[in-house]
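Only one structure is covered here, and it is reproduced in the block below.
Every protein chain except one is present and positioned as in the full complex.
Order of writing sets the labels: A, B and C. Residues in every chain begin at 1.
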Amino acid sequence: MPKVTIPVGPQHPALKEPINFMVSVDGETIVDADMNLAYSHRGIEKLAESKTYLQNIYLVERICGICSHTHTTCFVQGVEELMGIEVPERGLYIRTLVAELERIHSHLLWTGVAGHEIGFDTLFMYTWRDRELALDLLEMITGNRVNYGINTIGGVRRNIKAGMKDQILKHIGKLEERVQYYTDMATTESTVLLRAEGVGHLPENEARKFCAVGPTARASNIPTDVRKEDPYAAYEELDFELITSDSCDILGRLIVRMQEMVESCKMARQLIENLPSGPIRAPMSREVPAGEVVSRYEAPRGECLYYVKSNGTFYPERLKVRASTYANWPAVVYSLKGYYIADIPLIIAAIDPCMSCTSRVAILDTKDGNERKVLDMDYLRTYGIKWYKEHGRGVRRR
Amino acid sequence: MVRTIGSMFPEAFRHLWKKRATVLYPFEKLELTYRYRGKLEFFDERCKGCKVCEEDCPSFAMEIKDEGKEQDGKTKFRRIYHTDRCLFCGQCAESCMSESIILTKEFELAESDKEKFTIESTYSTEIIAKEREVKEDG
Amino acid sequence: MREMEIETETGNLEKEERIKAEVVGKLGDKVEKVEIPRERRMFIYVKRKESFKDVVKFLKDWLGIIHVSAITGLDVGDKFEVLYHLFSYGKEKEGVEVTVKVSLPKTDPKIDSIVDLLPGAVLYERENHDMFGIVPEGHPDLRPLLLPDDWAETGGHPLRKDWVEEKEKEKEKEKEKEGRGE
Partner (left out) sequence: MSEIVNILLAVLYLLVFPGFLFLFFYGLFCEYFDRKLYARMQNRVGPPLFQPFADFVKLLAKEDIIPEKADKGMFSIVPLFAFAGVLTAILYIPIWRTDAVLSFEGDLVVVLFLLTIPSFALFFAGWHSTNLFSQIGAVRTVTQLFGYEIPFFFACLAPALIMGTWSISGILSQTVIRPEVLILLILAFIIAVISLQAKLERVPFDAPEAETEIAGGSLVEYTGRRLAIFRLMFNIKMVICAALITALFLGGPVLFPAVPGPEFIGYLLGFVVFLLKTLFVVFLLTMMRTVFARVRIDQLLKFCYGWLIPLSIVQFLLLILVRSMGWFA
């Protein structure tokens, strides 16, 4: 039987952001896969070199819309270490609370997306509705729902007021209840099990080999979690369990994420109940002493790593960002092989992919095919306006 | 493992009679928290022209320009605020030493005219003795 | 009780010191220095790039450090530095981030690929190849990863400090032309 290569992406309904998989199939079975990343590379690492540390907080916050707190915390932690600032206890607790709420919202979002990928739109709608609870809490604490802007070098910007505690606890109680419902539902419903069980198998040794991180690794029975191994913020004082699953498939990743949400609820409760008093931020200067630092953070999707090199000025010399999805791609390519076309969306979605990049450059093949031109956004815009002025009527008439 | 089929049925059936969760924006609007970071509001009379906001703004949305001295010796400034560039992080309000920048809850800022995104005002550094409002959060 | 003791022991730098002793003892001539800036962080400076792969091999085979977190390229004026952020899995609070640092001359930015040792490094090496032009020798697949497929011919390596954007270059050229015309 002849092999056919199917392009999945860069535009495909299963993918929320552009990435391309060239999947070779034999009938309905996948024999090989190759991927092409960065259809929309924003050049943030380069941009960061021309911004001050304070401005960079807001830049890295916009790397990802879902784990925006991840990036700021990871960056800010590094800078604080360079500057030798001791963040007040209360600041760390608030930081951790926002991080855990973000984890809940991210995992609920993932559950919905996974449901959508297997045609279970009802699960998608319900989880996204209940995710609003977490978003409401985040809005109450930080002021915004997506880019919280709560971190700053030396602590956090917004305090938790006394009146908020009750509402946070109430919402967390509701969330716990819903999460429990989804866990029971998704892990017993036959149609979900049919799609998730045994699919996207990633054995432990392969997961180690491809350096998988986060829930993907934990579902392959690797007990790795930055919060445990390399505690930061207030995690050292929290009592929580490291969730692993030995099923190594998508069901395992589902269960790991579900139970992590339960743990996150538990942690949020501990944090709010033991919230220490005191200041929320330490004074900081704008200048950062020369040095280099590696900062790690457990994002909802896995380990996030920042490398900051400072040369003693207002601007960082190098800011390296390794977001968690990036580490999981080789594992995805591996786990695609041998499954069906129908499993592609779910296997890709199982690592909770986040491309988080946008491009400002388009390469144009002119008609003779020889000349290549870099078009910037302004050019494209004026070109579009011109085109519609010329063709506008004709288009409408047809 | 226990297997059920159609275990979401009771939940789905129950929702037939429940009120929708959708908020019909723009007919219904959610209450925003007071911490929401929307369009900026300025108290020009408090501003000392230190330009910290301009320096700290990550998206170059703020410009403070020296316009020379007035007759009575006060320095005159021109403030230009580009709402289209602003990413509403609120860093300027936080950095501002004279507390002349306040964040409002206004978020419906779409305009069809590009010029309306630039808000300008001219003022001089005369500080009116006014009781300072205490910022809501530390 | 015993667990508690272990915890307090790892509170100081015992684990890091142990790795350091192993590395210095076994690879003394290949390693320039080993720094421990704080708990669970290590920097290993490799003397010459030729012996770099031996260090990674040693870390993998003797110390079981097989997780590649990232590979950072660095443009420090006259040379490149490549940082291999490796991670040693550990129990609670025992994970150690080991960063192996190698210098490369700018004229010959080639380094041995570690993909055959640690397959997880495959994307990071491609990324550095794109962004800095650091060539990992022995890498199976060096197509552009983050840059467009036809970038390398014209565009250069964006994260080098001396890189200028294509648009800027064109502007400069135009300016030159205009200058000549006048």
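Keep in mind that, in the parts below, a residue touches a chain if its C-beta (ideal position, glycine included) is under 8 Å from a C-beta of that chain, and two chains touch if they have at least 3 such contacts.
Treat the numbers as computed from the prediction; the structure is a model and nothing was measured.
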**Report entry** Chain not shown, its touching partners among those shown
**Finding:** A, B
Query raised in the report: Which residue among A:V31, A:M125, A:V146 or A:L242 touches the omitted chain?
Result: A:M125
Report summary line: The listed residue (A:I6, A:L242 or A:A282) that touches the chain absent from the view is A:I6
Report summary line: Contact with the hidden chain, among B:F9, B:Y34, B:F60 or B:F107, goes to B:F9
**Report entry** Missing-chain contacts mapped onto subunit B
**Finding:** 6-9, 12-13, 15-16, 18, 20-22, 24
Report summary line: Touching the unshown chain, subunit A contributes residues 4, 6-7, 12-14, 28, 115-123, 125-126, 129, 189, 191-192, 194-195, 340-345, 398
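Note that in this section only the chains that are shown with their structure count from here on.
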Query raised in the report: At what distance in angstrom does the C-alpha mean of subunit B lie from that of subunit A?
Result: 26
**Report entry** Mean-CA-position distance for subunit C and subunit A (Å)
**Finding:** 23
Report summary line: Among all residues of subunit B, those touching at least two other chains are none
Report task. Indicate the residues of subunit A shared as contacts by at least two other chains. Result -> none
Query raised in the report: Where on subunit A does subunit C make contact in their complex?
Result: 37-38, 41, 43, 45-46, 81, 208-211, 222, 224, 226, 228-231, 236, 292-294, 296, 303, 305, 307, 309, 318, 320, 322, 326-327, 329-330, 361, 363, 372, 374, 376
Report summary line: So, in the complex, the side of subunit C touching subunit A is made of residues 37-38, 40-41, 43, 66-70, 72, 74-75, 83, 85, 87, 89-95, 97, 99, 118-124, 131, 145-148, 150, 154, 158-159, 166-167
Report summary line: So, in the complex, the side of subunit B touching subunit A is made of residues 1-8, 11-12, 21, 32-33, 35-37, 55-59, 87-91, 94, 137-138
